[in-house]
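One chain of protein is taken out of this complex; the other chains stay put.
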Amino acid sequence: MTTETPARTLSRQQLIDLYRLMLLTREVDNRVRILYRQGKVTGGVYSQLGHEAISVGSASALRPTDILAPMHRDLGAHLVRGMDLRQILAQLLARDNVYTGGRDNALHIGDQHLRVIPQISHLGVSIPVAAGAALAARQRGEDSVALTYVGDGAINTGDFHEGLNFAAALRLPFILIIENNQFAYSTPLSQQTALDQLVRRASGYGVPGVRVDGNDVVAVYEAVAAAAERARVGDGPTLIEAVTMRMRGHSENDNASYVPKELLEEWGARDPIERMERQLLDEGMMSPDDAARLKAEIAAEVSQAADWAEAQPLPEPESAVAGVYAEGE
Amino acid sequence: MTTETPARTLSRQQLIDLYRLMLLTREVDNRVRILYRQGKVTGGVYSQLGHEAISVGSASALRPTDILAPMHRDLGAHLVRGMDLRQILAQLLARDNVYTGGRDNALHIGDQHLRVIPQISHLGVSIPVAAGAALAARQRGEDSVALTYVGDGAINTGDFHEGLNFAAALRLPFILIIENNQFAYSTPLSQQTALDQLVRRASGYGVPGVRVDGNDVVAVYEAVAAAAERARVGDGPTLIEAVTMRMRGHSENDNASYVPKELLEEWGARDPIERMERQLLDEGMMSPDDAARLKAEIAAEVSQAADWAEAQPLPEPESAVAGVYAEGE
Amino acid sequence: MAEVTYLEAIKTGLREEMQRDESVYMLGEDIGVYGGAFKVTAGFLDEFGPMRVIDTPLSESAIVGAAIGSALMGQRPVAEMQFMDFITCGFNQIVNMAAKMHYRNHLPVPMVIRGPSGGGTHGGPFHSQNPEAWFAHTPGLKVVAPSTPTDAYGLIKSAIRDNNPVLYFEHKYLYRRLKEELPGRDYTVPIGKARVAREGTDLTIYTYGWMVEQSLLAAEQLAGEDTSIEVVDLRTVHPLDKETILRSIEKTSKALIVHEDTRTLGVGAEVAAILAEEAFDMLDGPIVRVTAPDTPVPFSPPLEQAFLPNAEKIVAAARRLAAY
Partner (left out) sequence: MAEVTYLEAIKTGLREEMQRDESVYMLGEDIGVYGGAFKVTAGFLDEFGPMRVIDTPLSESAIVGAAIGSALMGQRPVAEMQFMDFITCGFNQIVNMAAKMHYRNHLPVPMVIRGPSGGGTHGGPFHSQNPEAWFAHTPGLKVVAPSTPTDAYGLIKSAIRDNNPVLYFEHKYLYRRLKEELPGRDYTVPIGKARVAREGTDLTIYTYGWMVEQSLLAAEQLAGEDTSIEVVDLRTVHPLDKETILRSIEKTSKALIVHEDTRTLGVGAEVAAILAEEAFDMLDGPIVRVTAPDTPVPFSPPLEQAFLPNAEKIVAAARRLAAY
């Protein structure tokens, strides 16, 4: 891997925040998988295990005025951004919730004020959409940047190409992160493309390409921060490949027997959260007590949120037909 | 331009054939534009001026069993392949003809026996289709290659991406030629992409990329012959960028006032046919008399074909509703 | 005020909306320097600058997707398809991302996709299609198809001001063919409202687009045979104006549906289904459709003429139905 370790520019507090947000992401994911096994989650569950550093690190490098279009393994980005955890869990439990009112599932949520653009299931679609958001920012004289994500499978959709090229041709303030977790459902990278490194795609669009260790949250943060800076001064898009491993099945009803065990072991040893924790402890930025306290706080927060979500009502049947169209002008 | 002049492997006869086919293409194009000005052509006319070397050189490098999917500036490829000139002209005149019976226009023609796949107007579409033809060849144990083309604008369609990646991932015997004529309708290359050279797209797919002077028919031939050889031995696709200039408007009702005059002058001086003619004369492969005779023959052939086409009936109105579906199993 | 063509009416509407609201902008292929394949946006680049008149790469899905993204940020994009036939390349963005956004996420997506559709110009199978029915079948979209310069003018304004994705089908055959004097700058035509283009008592023709002209010609001819035809110009093909549709059948009791699009599941099928369900008691005869047959649009003039509905075919069908 060609990762360069960048000069450390993050404060202790920032590092601890990254750690905390990854922990939170992991805890939510664990909880959701428990709820799923209990039969309480409606619809598929796409585990975030392995993606915490990419999702948290990237979203943390943005400003609140920047635009974010997460994909299905970006719970972390939602949480960084301040999307409401209780509402997110209510959404997964098919309860009435502020985001979709139970009309849509998974992380198909967004918020106009938080500048989070909702994804849909169709992969790749968010790329042109986020490029358009970047265009709007430029038109409105803002110095905002738009960031979106794509999997190692979905890089082969037409929308990846049209969207990234559109952003490049118009030199838009746009960042695209490939979350390369080495599998697209059951299909390994080697059957998706003839590429050894996905970052090679960058040169086909005339944009810089950066490859980072996707399990190193600081590396992800730094890469995105640098890309955002470039974007803000008008230097156009950046393509970032963040390499990780999908640590569970495609969704929770996939046992992923097609994944070689060694791969999981290898990447299990590189767990992004444990790694960060070791660093913080080793460098004396955090004590074991601090860590334990943090984990307990997070566990409590997630428990409460899950309880709240479970207590929410299902949506009213009558609400099914309302709101297809926006009112007025 | 990074063209390397390859070792000359073509015989005198082959070179003269290339010259003759370019001349024929040019003469047909001239004739069609005259017919257009006379109001006899129905629909748009997309001039081939500037594309003769690419179209003729590439198609000539294939075997008859190879598969060809031409685009709208590939009259030359059709003629190389043995598509019927009289029928092509009848098609442009909206007459009854064997290819579409007047149901479709322009060069939207094909022939199953000649292995020419018909294009449609929607650009990029032929790329996945030709990749599929290459797949079929492999499945059937043939050593055929499939070749298709795309413009410098249409390289930005989703189908370019999906098709080329599909061929690369499956390592299909596939060749894609970008006919870079520097404009897509009115849009210059600089607004289509952020690339200096379109061949850079190749590295995003893990396939070799070759850039040739698109006004040098031999260079085009050699590049395609080499790519075909690679494809036949199982080494997968090649992307070739052939650089030329569109010497007329997008279609004949576009005066192309947006094109800088100097560009046309510069490229006019590099006319592929005049260049080849000079070479053949200089190298003593052809006498001025030979050239004159060839031109006269071609003029006569095209005149006769045009007369024949003009004499063909328009299709019968009743035929409009037949043949939407193929019969039988 | 001087009379303007259908094309100039669209252009005027677009320009006035651009002037009125800074967030309105245009994107598409060759719309800037070139002014568009049909010159609908000629001069716009000079007037509004490259930030609001954007020549895009040849990427319909990116055009639509970018329009959606910018609309979510408060812009009001107007995306041009060079020909409406090419809208199929942006299909997924339209039907899945744009159409469902408000229902799923309460987020408005104010955007317009517009461009030339329809036949009559020997454009062949890929430059002559009428792709409105696919979108009329898609909840969350609005679909309009003006038949006159005045409606073209009023509807482009309403489309731009609407908070939903609106597909605006121009008819290229009408571009330079029809002329009318335009009403004032404040004029709009409400989306969702049909228009009685001609009053009559014996039979109603429900139609839209180019076929309004042909239906009016047919009605005029039949007036000479003492058959009084009402012509309802649907204008908005989705959502349909049921009220006007039903009000007319109440008066005439006979329905002839005319459209240029192919027959099966063309917009006329929905009109017929509505009438057969909600106006069954009022019907005095079968609901007849005059449409293109179920084939691609053929290129050669005699074939295209055989394919297209026209006044003559409408007259023949109306005569039979009136006599029923």
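We just call them A, B and C in the order they show up, numbering each chain from 1.
Everything below uses one rule, namely that a contact is a pair of C-beta atoms (placed from the backbone, for glycine too) under 8 Å apart; a residue touches a chain by one contact, two chains touch by 3 or more.
In this text the structure is predicted, and so the values were computed from the model without any measurement.
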item: Visible contact partners (per top-of-document touch definition) of the missing chain; value: A, B, C
item: From B:V45, B:L75, B:V125 or B:A202, residue that would touch the chain that is not displayed; value: B:V125
item: Sole contact to the chain not displayed, among B:Q87, B:T100 or B:N156; value: B:T100
item: Chain not shown: contacting residue from A:G39, A:P260, A:G284 or A:P317; value: A:P317
item: For subunit C, residues in touch with the removed chain; value: 85, 88-89, 91-92, 95-96, 99-100, 103-104, 125-126, 133-134, 136-137, 139-140, 238-240, 262, 264-270, 272-273, 275-278, 280-281, 283, 285-289, 294-296
item: Interface with the unshown chain - residue positions in subunit A; value: 42-43, 94-96, 100, 102-106, 108, 120-123, 153-154, 156-158, 184-187, 191-193, 258, 314-321, 324
item: Residue ranges of subunit B at the interface with the undisplayed chain; value: 67, 69, 99-101, 103-104, 108-110, 112, 115, 117-118, 120, 122, 125, 127-140, 146, 158-159, 162-163, 165-166, 169-170, 323-329
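The rule is simple: only the chains that are shown with their structure count from here on.
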item: Gap in Å, rounded to a whole number, between the CA centres of subunit B and subunit A; value: 44
item: Inter-chain centre distance, subunit B versus subunit C - centres from mean C-alpha coordinates, in Å; value: 37
item: Distance from the mean Cα position of subunit C to that of subunit A, given in whole angstrom; value: 41
item: Multi-chain contact residues (two or more partners), subunit A; value: 158-159, 162, 165-166, 169
item: Interface hub residues of subunit C, defined as touching at least two other chains; value: 57, 59-62
